[in-house]
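Here the complex is missing one protein chain, while the rest keep their positions.
Chains: A, B and C, in written order; residue numbering restarts at 1 for each.
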Amino acid sequence: MITCGLDLGSGVVKGALIEDGRKILNTASRPTRGNPSSAGQQVLEDLAEAENLVPGDLAYLCTTGFGRYMFPNRQLQVSDITSSAKGASFLRPGTRHVLDIGAQSSRAIRISPTGKVLKFKMNEKCAAGAGRFVERCSKYLQVPMEDMSARALSAQKPKLISSVCAVLAETEIINNVAEEVPLPDILMGVYLSLAQRAYSLMRYVGIESEITLVGGLVHSEAMVRAVRDTVHMGVNAQSEGHYAAAIGAALLGHQRAVRLSGPAGVGN
Amino acid sequence: MTLLQIHENRGSARVAAPAEEPSVPTMNLSSDLKEVRATRDLAEALKLTKELIQDSSFPTARAWVAGGGHAAAFFPVYTPQEIAHALGLLPVSLRGGGEDLEITHADAALGSFLCSISKSTLELAITGKLDPFGAFVFPYICDVSRNLEGIFSRLRPNAVTHMLHLPQNFTSASSVPFLVAEYGRLVEKLERLAGQRLSKEALADSLQVYNRRRALLADLAAIRRNEPWKLAATELNLLERLGDLVPPEVQMPVLERALREVKERQRPKRDAVRVILVGPFCEQPTHDLLSLIEEAGCYVVGDELSMLHRWMGDVPVSGDPLENLARAYIRSPVDIGVRATPMPKGVSIVARAKEAEAQGVLFLTAKFCEPALEDVVLYRKGLDDHKIPYLHLEFEEKSTSYEQSRLQIETFVESVLFD
Amino acid sequence: MMKAAAGIDIGSTTAKCVILRDGELLGKSLNPVGVNIVRDAEEALRLALVDARLDRSEVAFVTGTGYGRFKIAFGQLTVTEISCHARGAHFLFPRTRLVIDIGGQDTKAIRVNERGEVADFAMNDKCAAGTGRFLDVCAGALGYDVAEIGPLSLEARHPVKVTSTCTVFAESEVTSHVSRGKDPKDILAGLHASIANRSLSLLQRVGIEPEVTFTGGVSRNEGMVRALSGRLHMPINVSPLSQYMGAIGAALAGADRLRGGTAS
Partner (left out) sequence: MVERYYLQLGEAEKAKRPVAYMLVGGNLTEIVRSFGYEVVFPEIVALNCAIKHKSLDNILQAEAQGYGLDVCGYVKNDLGLQALGGDTPFGHIPKPDLLVCSFSGCYVYIKWWEALAETLGAPLFNFDVPYQRTEKPLKEDVEYMVAQLWDFIHLLEKQTGRSFDMAELKRVLERSRRAEELWVQYLDAGRNVPSPIEAYFEAVFYMFPINVLRGTDEAVRFYETVNEEVKVRLKEGNFPVPEEKVRLVVEGVPPYTNYRTFWDFFRKWGAVSVAATYPKVGGLFDLGFVHDPARPLESIAEYSLGAYVNQNWPLRRELIKKYVHDFQADAVLIHGIKSCRSFTAGQGDLRDWLIHETGTPTLYLESDHEDPRYFAPAQIKNRMDAFFESLEQRKSTAAAGAAPVSGVRV
């Protein structure tokens, strides 16, 4: 049985196809561009094409992410916290703590051995604690997104940002530039500040190993390093982590489909 | 045109009895507000109540004053409104400004890092919405409420303002005499507004009316607790809040009708998580947020929403009524953020959750509400020790985007329901 | 003849410079503030000198103002932009009693007395919401230039309610309105209304009294002018030189010193 999870995020829409709740067949993503449902449709088509699926092959579709209600052709929607936890636990079965840093928010999630959410906390007050902030920094520091991480990694004395506001933090960074703080130090400071905010979320729910990093920022080596340095612990990070919520949604969809139809599976 | 006529009973317990000679004041509400008492069914009463709550110009108080009476406004959480009732005043509970009030003046006087209810209450006062009230009573539930009284005393120099110091020492033998004296100061001020003296008999009568009202609300809350599918949290809340704005004599027939009707309801039981709401004892979550909580998969089987009516059970009527009222406050076992707690909080929250047979606790605290925020930490410890799941959300009056809250409540529900 | 005085206003977004002589505007300049403030300040003065066709030696006094005022190494005096906006607004509109300055990163309400002295002031403190940056970000999210959004907002028919006060979240609120098919003009009108409302609360702090003069870069935004004036129920003064008000005030303060110097 093939199930699909669609994570309609605010920055990127991610999709995952899972076979029999055990094997990842494929993943795909597209930028959201303000229109989650059409990006979602495209991701679905991308996946269908890559796997040569025909209508009827897909047993169940479960959405997640901020746009989970905006995709009409779904059977179920689950919150992206539930699905990230599930997905992370699938990718790294020893995971007890999931840190999800996406475009607009960061969440720390404590989970059970089966991937069930025990406790979670997300940043609410301000958007300064997430990926969108890195994008903005890239924009006004005129460093392409692709180069941000690599340049940050050469930092000698990272310069932390104290402002809690994304907008005021920009000014702080500009001041740092004016004071001729080397660019890598500023960039690494950005990642470390993000990691520190994430760390306080993690402490709130209680830190326990293993920690698995998911969300778009797993692609950034600098972010991974910053998190590791801040929590003083090993942190799992792999690029599939970006698809954790989509994978989790597909898995939850599978569970649901099984329960609905009995072990024989659904055919439609 | 049907007018809502609330016959002024001067605190008598004759609830449904029509006043023989409608002595002043008679309450005439404007034509667009239909007769609450005469509404045929619960749904209609609830709709009217919702309209009443949303109307930030306090139509009931305006009507009361237009009829020659005086109205007194009380800030949450607990105040002895019986006293105002016995003096023939219309006691109204201040509950903030709701979703639609724009705050443009109050920020300046109060500061930015404060809860919405304090700001919106002040905004209402500055913009004249509280003009019908001749008295303002603020209990010392927190520093904000306390200081608000000082600002009101400047803003409305001709009105009665009183910062009510409710004792925080519940074991001293002198707490009751002190509270009697403190109530005495309030009585004096309210007497000035009412233009008459408080008689023991009138107060005893009022105690009885309020006892009856508390009993009715307790019955409704019991339904909520035992058969939550029969009565939505939002419905119960509206029924309670009707009493914030109209005299008990008007509210009680509605409550009685509601009780009869709700008991008969046949509604399917949902697969929802039983939770208690802890924290919103002062500022109120919006109607939409409350219904979102249930929509997202919870049954609210216990809450702190209208604490005024739950602070005590039956207050004895014989003897000195003022002392009875004071004693009842001191002896009440209520444990919420605005009262020093005898029992460790970690223990008390677990007991409360168990008592309500709740599967989880939803902390719903107003942004910047320090009494609520500080308690959550101790509560959490107790719940962690007993492996009772919980979720902490903050709210404000003016937030129309509930996406974040929805996400978190759904996750919470999923974490309890899914394996 | 009096010597010329220059005022340089280094804000969070732009550097402005004006050169005055005897109350006459000889030249002005406006350039974005980048990462090197010292150089931006020099550039501002250089451009203004070019505009005025003056030589550097003809400017006898340089006054710096704005957040970057301490970086103007070549100036003789620094004054806060609060005093400068008051001074400038009073100079151009002598009956001004209240100045509202909305710049790139902050909003100020300044009450001035009949002599143009600051009687009281208040500034936004909580966050950057409701400032020029807020408009810049939202304009960007809708794909417009800041210069376009004011006029567009005036064409709105059913303004949308924008509730987010946070610049960052407002951006996503704007995006979500767009995806729900709302007319950008209506969204823009909502944004302007929401800023007007926040500004009103600040103005309230110092007391609202006519005449009101609107200064700072955002005063170039016609939609904002209308929204504010509507919310205040009174006309407000705006000059084509509004964005230069801080620099004008600074130059005037310098001119005072020059006069004082010649007198003694």
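Assorted remarks:
Please note the rule applied: a residue touches a chain if its C-beta (ideal position, glycine included) is under 8 Å from a C-beta of that chain, and two chains touch if they have at least 3 such contacts.
Quick caveat: nothing in here was measured; it's all calculated off a predicted structure.
In the complete assembly, the contact with the undisplayed chain comes from C:Phe121, out of C:Phe121, C:Phe169 or C:Phe214.
Across B:Pro177, B:Gly319 or B:Pro333, the single residue that touches the chain missing here is B:Pro177.
Residues 67, 79-83, 113, 115, 117-123, 125, 205, 207 of chain C touch the missing chain (whole complex, contact as defined above). Hidden from this view is one chain, which touches chain B at 107-114, 118, 140-144, 146-151, 153-154, 163, 165, 167-169, 171-175, 177-178, 181-182, 337, 340-341, 344-346, 367-368, 370-371, 373-378, 380-381, 392, 394. Chain A residues in contact with the hidden partner, per the touch definition given at the top, are 125, 162, 164, 200, 203-204.
Basically, only the chains that are shown with their structure count from here on.
For the pair chain A and chain C, the distance between mean C-alpha positions equals 40 Å. Centres computed as Cα averages put chain B at a distance of 46 Å from chain C.
Residue positions of chain C with contacts to 2 or more other chains are absent. Of all residues in chain A, those touching chain B in their complex are 66, 78-82, 114, 116-120, 122, 124, 252. Chain B contributes residues 389, 394, 403-404, 407-408, 410-411, 414-415, 418-419 to its touches with chain A in the complex.
Within the complex formed with chain C, the residues of chain A that make contact are 10, 34-36, 104, 126-128, 132, 165-168, 171, 174, 177-178.
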